[in-house]
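Provided herewith is a single structure, encoded as structure tokens, for subsequent inquiry.
Left out: one protein chain. Kept in place: all the others.
Letters A, B and C mark the chains in the order given here, with residues in each chain numbered from 1 onward.
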Amino acid sequence: MQTREKAEVEFSRIVAFSDGVFAIAITLLVLALEVPAGSDLVDALRDRGEEFFAYFLSFAVVGRFWMSHHGLFGSIARFDQPLLAINLAYLAFIALIPFTSEILGEYSDDSAGVALYAANLTLVTACSFAIIRYASRRELMRVEKTDYRVRRATASTVVVTAVFAVSIPIAFVSPLLATISWASLFLVGDRFTERIAGAAD
Amino acid sequence: MQTREKAEVEFSRIVAFSDGVFAIAITLLVLALEVPAGSDLVDALRDRGEEFFAYFLSFAVVGRFWMSHHGLFGSIARFDQPLLAINLAYLAFIALIPFTSEILGEYSDDSAGVALYAANLTLVTACSFAIIRYASRRELMRVEKTDYRVRRATASTVVVTAVFAVSIPIAFVSPLLATISWASLFLVGDRFTERIAGAAD
Amino acid sequence: MQTREKAEVEFSRIVAFSDGVFAIAITLLVLALEVPAGSDLVDALRDRGEEFFAYFLSFAVVGRFWMSHHGLFGSIARFDQPLLAINLAYLAFIALIPFTSEILGEYSDDSAGVALYAANLTLVTACSFAIIRYASRRELMRVEKTDYRVRRATASTVVVTAVFAVSIPIAFVSPLLATISWASLFLVGDRFTERIAGAAD
Partner (left out) sequence: MQTREKAEVEFSRIVAFSDGVFAIAITLLVLALEVPAGSDLVDALRDRGEEFFAYFLSFAVVGRFWMSHHGLFGSIARFDQPLLAINLAYLAFIALIPFTSEILGEYSDDSAGVALYAANLTLVTACSFAIIRYASRRELMRVEKTDYRVRRATASTVVVTAVFAVSIPIAFVSPLLATISWASLFLVGDRFTERIAGAAD
């Protein structure tokens, strides 16, 4: 499964590297908030409500992905080269969030801006799905992770991916509605997606 | 207390992730210092005294919060999902400091700029307070942390939060006075707040 | 080999520091993507295809270098001062990639921009080569790393360096062709370079 070369890139380093990218990406979100140049600060800040909304939303989103990434890696026993590549693709979409989040803050009324953000989130969860599928097929998962749990995690990821993906066309009808659909995913949370996932078994 | 899922997001990772956000936020403070474009560097730098003041103040502030965050986490035995969420909110306000600090540097004479900075610090300490309260109610604290110590830490956090909160309206009377009130908190330090906290028991 | 002073700069810290630079550099790549100021977002993004291409290419490149750096350090048993200096030069060229990548995205039709990027990659692999050569001459490699494997790694690094170096003049004939030559290196991958390296033994 693992080439000898890559056995040296130990598991813990891959996790530490991934964590580093998460911590840096989440802290770079603040760079999207521009200091107003105008003279009246209160007015200038009031106009930037959407930027602040995008900052806190994306902080929650990246934080949430960090937690689920950990859950994911807790199920994996070992790595091979393709799995490393999929994880790198995953991280590339995480590291892209400061950019699409800045666009969301500045173009929050624009369907394209909201759709771009939704597309970014969809691609992150699609990579999660690819990690689970690949790892379970290649038997890289921990033995104690039963088929049942893998099926459940897979179904749950599919549900989340589907919600994000469906919010892309919704954004072209109503940007606000698309935003609400993500927020509801956070509020309703795991329990809901797990139940749907259970029904999908 | 802990869901099995989240037991995998081990304690040490949460601390490492939090430390990463602190280290990145403190180092990003330098980006608020703009290289002057004008030809006379000495004059240009002299006008930026407030920016340098904001840089060093915020470096001390974030450094101080980092130390107190460690003290806080040293008292906690285990995590559940809501505690993770409160910690994430805490980090979101830490990661916001490079932004409010830049505003402080550029609008140091403007009450709104100083008040915004004070509000940011208030929200950080309010999250500290929420962490202590939640962890002690849900019995997530270490057993050796007696009620007495938790009460003391709670009271101390309330005092610091109160000073920051009171400095928000003060900023509208005198921005300088608000700044001095924070600085005094640093100089007078723990001993004073601990004594007041003790009196509040 | 090692001065007593430097024995204290333990191996694990050097690796952690290097990993940190990799994680930060890869996450800073996103700062090259500028949020369009114009009103039509879709049009503005369509014109920036090259910037996105440069982002994903460089993410793959830095990620790939990170993996090979790990392989390299897995072969090294101990450090002396010059090896630390060569590693620092290596990291200086890694940390430069967000800059040359941004130039690649904005000047993708310009031979000079593509050549500059190729030069950056050449310098990274040249440093890899220097690390292998120096470490094997000074007997800083692990004993279990046979001459055969060191020769192979050396030859492999020479091949990759040569491809990047040759792509510099190619960029002045056809920027596209130079870009394809790097991409092919990724797709054809280790197996090809290892085979050539084997032939070079």
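Criterion: contacts are C-beta pairs under 8 Å (C-beta built on N, C-alpha and C of every residue); 3 or more make two chains touch, one makes a residue touch a chain.
No experiment lies behind these values; they were computed from the predicted model shown.
Undergrad: Taking the complete complex into account, which shown chains does the hidden chain touch?
TA: Looking at the complete complex, the unshown chain comes into contact with B, C.
Undergrad: If I consider the whole complex, including the chain that's not displayed, which of B:F11, B:F56 or B:F172 touches that chain?
TA: Residue touching the absent chain, from the options given: B:F56.
Undergrad: By the contact definition given up top, give the residues of chain C that touch the hidden chain.
TA: These residues of chain C touch the chain that is not shown: 5-6, 8-9, 13, 16-17, 20-21, 24-25, 28, 31-32, 84, 88, 91-92, 95-96, 98-99, 102-103, 106-107, 110, 112-113, 116.
Undergrad: For chain B, which residues touch the unseen chain?
TA: Counting over the whole complex, chain B touches the hidden chain at residues 15-16, 19-20, 22-24, 26-31, 33, 35, 41-42, 45, 55-56, 59-60, 63, 66-67, 70-71, 74.
Operating definition for what follows: only the chains that are shown with their structure count from here on.
Undergrad: Sort the chain contact graph into one of these: line, ring, star, complete or other.
TA: Shape of the chain contacts: a line, open at both ends.
Undergrad: Check the residue numbers that chain A and chain C use where they touch, and answer same if over half are used by both copies, otherwise different.
TA: Comparing the two copies, chain A and chain C contact each other through largely different residue numbers, since under half are shared.
Undergrad: Using just the Cα atoms, superpose chain B onto chain C and tell me the rotation angle to the nearest 5°.
TA: An angle of 180 degrees brings one copy onto the other.
Undergrad: For chain A, which residues are shared contacts with two or more other chains?
TA: 16, 20, 24, 28, 31
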